[in-house]
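Showing chain A:
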Amino acid sequence: MSLLEIEGLEVTFGQGEGRVAAVRGASFSLARGETHCIVGESGCGKSVTSLAIMGLLARGATRQAKRMEFDGRDISRLTEREMSRLRGHRIAMIFQEPMTSLNPAYTIGSQMAEVRTRHLGGTKQAALDRAAELLGRVGITAPGMRLGQFPHQLSGGLRQRVMIAMALMNDPELLIADEPTTALDVTIQAQILRLLAQLQAELGLGLLLITHDLGVVARVAHRVSVMYAGEVVENAATADLFAAPRHPYTRGLLECLPIPGKVAPGAPLGSIPGMVPKLTPGFTGCGFRSRCSLARAECAAPVALRGAPHLYRCVVDA
Partner candidate 1 sequence: MASFLLRRLILAACVALTVLTLAFTLTRLSGDLAISIAGPSATDADIAIIRTAYGLDRPLPEQFLAWVGRAAVGDFGESFFFKARVSSLIAERMPITLSLGLTGLGIALLVSIPLGILAAVREGSWVDRLVQLFAMIGQAMPSFWLGLIMMIFFGLQLGWLPVSGTGSWEHYVMPGTVLAFSAIPALTRLTRSGMIQALASDYIRTARAKGLSRFSILFKHALRNAALPVVSIASVQLGFMLGGSIVIETVFALHGVGFLAWESITKNDFPVVQAVVLVLAVIYVVLTLLADLFNAVLDPRLRG
Partner candidate 2 sequence: MRRSGIWIGGAILTLVVLAGVFAPWIAPHDPYAQDLTRRLAVPFWMEGALPEHLLGTDQLGRDYLSRLIFGARVSLIIGAMVVVVSGAIGITLGVLGGFFGGRVDDVVLFLITCRLSIPVVLVALAVVGLLGSSTTLVVAVLGLLLWDRFAVVARATTMQVRNLDYVAAAWAAGSSTPRILISEVLPNIMTHLAVVGTLEMALAILLEAALSFLGLGVPPPLPSWGLMIAEGRDFMFFSAWVIWIPGIALFTLVLAINLLGDGLRDLFGAAPS
């Protein structure tokens, strides 16, 4: 049984005429101890998908899903109070902006400890001990001293390590990481990514990693979902996807990548012409058809995912 099972997730923002669909029927599943990447360009709905799973959508957003199960339990109908018992406890999340994601008014220790005492109870001291242990585990030196420090005293890379440690306070089964390295320096990015991969393997975490970077996908993902215009257009084991991409958009994306050995130095990289369509309420069918060289009439009708286990959402046979 998979840890997380999402089917037909839809998220819309706004109401009436101004309504915009951010996610239109995203489906994927994530097994225990698996790293699953959702990859796509900005605005494709990948971050919204992760927030929708957590129940953290902004006010004014509506969420619907055919199926949304965590550990066999339907989480689409949980109340805010029930959901808050799962969040930070069995499902944890880290964000893109380490500089602003920690509360400036409280120490690292206090912010880490409260998530433990909130869900598992116990003394504050026990929670602080656990926090110190985890800070060490995510590669922070002198964890005892860090506990007493405030966020502004830490660099961006350190803060993201703190966020990761804080997410692990209650041994979650699922960790959602929304572009955790995007806001960091390139060298730090690699360190954080390595740390995440290492922790995932050691702790047997289910890791749902949201990224726009196919390089990241190639390095850490077991399975990958490619999102475009609010839909999952392809879902496959990482190696299969890179070896034989089936959706025209995925192929376009891979052609944009400079892969040493495959692309000769100086050779022009690919690019995808056109723009992402505006997803107003009436929009149906493949979101990529206006940019696709293979587009035909039936692309305007809803396209189903097919070809298990290497799923793709295209009317053209791969």
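Here is how the candidates were picked: all candidates are chains of the complex that A comes from, given by their letters.
One rule holds in what follows: a residue touches a chain if its C-beta (ideal position, glycine included) is under 8 Å from a C-beta of that chain, and two chains touch if they have at least 3 such contacts; residues count from 1.
Predicted model, so just to flag it, every value in this text is computed and none were measured.
Within this complex, the numbered candidate that touches chain A among 1 or 2 is 1.
Contact residues on chain A toward candidate 1 in their complex (touch as defined above): 54, 56, 80, 83-89, 92-93, 95, 97, 100-106, 114-115, 118-119, 150, 152, 163, 166.
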